[in-house]
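Only a single protein chain was left out; the remaining protein chains are all shown in position.
The block that comes next holds chain A.
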Amino acid sequence: DWKSNLLTSTQFFNSGHTNNWAVLVCTSRFWFNYRHVANVLSVYRSVKRLGIPDSHIVLMLADDMACNHRNPKPATVFSHKNMELNVYGDDVEVDYRGYEVTVENFLRVLTGRLPPSTPRSKRLLSDDRSNILIYLTGHGGNGFLKFQDSEEISNVELADAFEQMWQKRRYNELLFIIDTCQGASMYERFYSPNIMALASSQVGEDSLSHQPDLAIGVHLMDRYTFYLLEFLEDIHPASQANMNDLFKVCPKSQCVSTPGHRTDLFLRDPRSVLITDFFGSVRKVEITREAVNLTSAAEQPSEPLSYVDQLPVAEIIHQKPKQKDWHPPDGFILGLWTLILLVFFKTYGIKHLKHIF
């Protein structure tokens, strides 16, 4: 009954979020920063594949690499050498492009202080039940990130922007990933609750790029995001991988720099945070065959109900309906048994049949 379900359901909405948003920003322009655009597009691709729709993704690309005059393969942005994976695809929707990617616009998107004429696709319409993934990449230093080769955002500004978001109840939980040189300096100043941060390198270290492509002539991806993409390709919407797995992505042997993370502001244990809590947009649906009486006055629940009492997603997906009737076995089992019998009779000869019958 639903009371026993209640006990397992405490695990279900522990995350407490109902919708997912993603803000993916590439801050550098120029052809030789091709890899930053490829980084962001890889994360965009993963996030879209795991279910976040374009209406909930704010994608900011500071330069157009696919249609750059120097691109020998126009209309593509590759993330693997030998051009195995075109992350530009057919359905990329860029919300802020070119010179619109500025520190001011980024902060306005985060805090929601946009002029009334801004279209919906350029707004972060999150609420207090939104889990937001923020991914930044570009050139950075100790305490700053460079935008467009002309301005910088400092870690203090970013921390204050997140505090504004918290006070305006614009997020439930925030995952902040940054892939720049000395990226760990950007999350040092955060002070708002429910923020988890990952960075590709510590202060004083450079984040390195992964591999150049000789035909295109530039480096295609940064190491950290390359291994992050490999990790995310294995995640599917029902995956139970948690944040501890994400922290292990790209150890020093692969990344040369030391990735870092920060979880002290986060209320939940990272072990219990699913990757899909931030990267996917998993709708929690319960299929129930019995009526649930929610308003029985006689029985008071012994503990206050958690947000929505439903079963964890994994159990729902893999749950089979109870079988009341006997059904014949699947074709595979039938075929397997036929094969076994054939082999048996081939080996031992048909005359042994009389021993059976």
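FYI, a residue touches a chain if its C-beta (ideal position, glycine included) is under 8 Å from a C-beta of that chain, and two chains touch if they have at least 3 such contacts; residues count from 1.
Heads up, the rule we're going with is that contacts and distances are computed from a predicted model.
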Among "GPI-anchor transamidase component GPAA1", "ER membrane protein complex subunit 2", "Aspartate aminotransferase" or "Eukaryotic translation initiation factor 3 subunit C", the UniProt name of the subunit that does not appear here: "GPI-anchor transamidase component GPAA1"
Touching the absent chain when the full complex is considered, from A:Phe32, A:Tyr99, A:Tyr191 or A:Phe344: A:Phe32
Options A:Asn20, A:Ser46 or A:Asn71, residue touching the unrepresented chain: A:Asn71
Where the unshown chain meets chain A, residue by residue: 30-32, 68-72, 74, 214-215, 217-218
